[in-house]
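A single protein chain has been removed from this complex, and every other one stays in its place.
Up next, chain A:
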């Protein structure tokens, strides 16, 4: 229980222990702790940032999807309109074509008829003349009555 030289020995031991702790024990441990704390903080930050990025990306995706849908709808609408227009135009053109064809047919038919009629008239004239000739061969002079026959032919 007396104070004696142990005091000095214990003081030296204490100083040596504190010195050793200060030099070789405390700094590496506290550095490791602080480094780990920083690492964890960084990790948490990165996680948070990634979460935010993800949310932003999702929002963007939703927006783009909406836009794409709208565009698709527009395109469909346009193509429908165009289709209807094309059908209408084609119908119109068909009508015109038909009328044109019909008209040209009419013309042809008329021209043919005229030609046939001319032909017939000539043949009838020849027939009439030859008939008349045969009838009146004996009674009338061919030259003297040709003007009457011409008149007849013209009336046909």
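As a working rule, contacts are C-beta pairs under 8 Å (C-beta built on N, C-alpha and C of every residue); 3 or more make two chains touch, one makes a residue touch a chain; residues count from 1.
Please note the rule applied: contacts and distances are computed from a predicted model.
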Ask   = Which name from "ATP synthase subunit a", "ABC transporter permease", "Ligase-associated DNA damage response exonuclease" or "Nitrous oxide reductase family maturation protein NosD" does UniProt give the chain that's left off?
value = "ATP synthase subunit a"
Query = From the list A:30, A:44, A:65 or A:84, which touches the chain that is not on show?
reply = A:30
Task = Determine and list the chain A residues touching the chain excluded from the picture.
result = 1-11, 13-15, 17-18, 20-22, 24-33, 35-36, 38-39
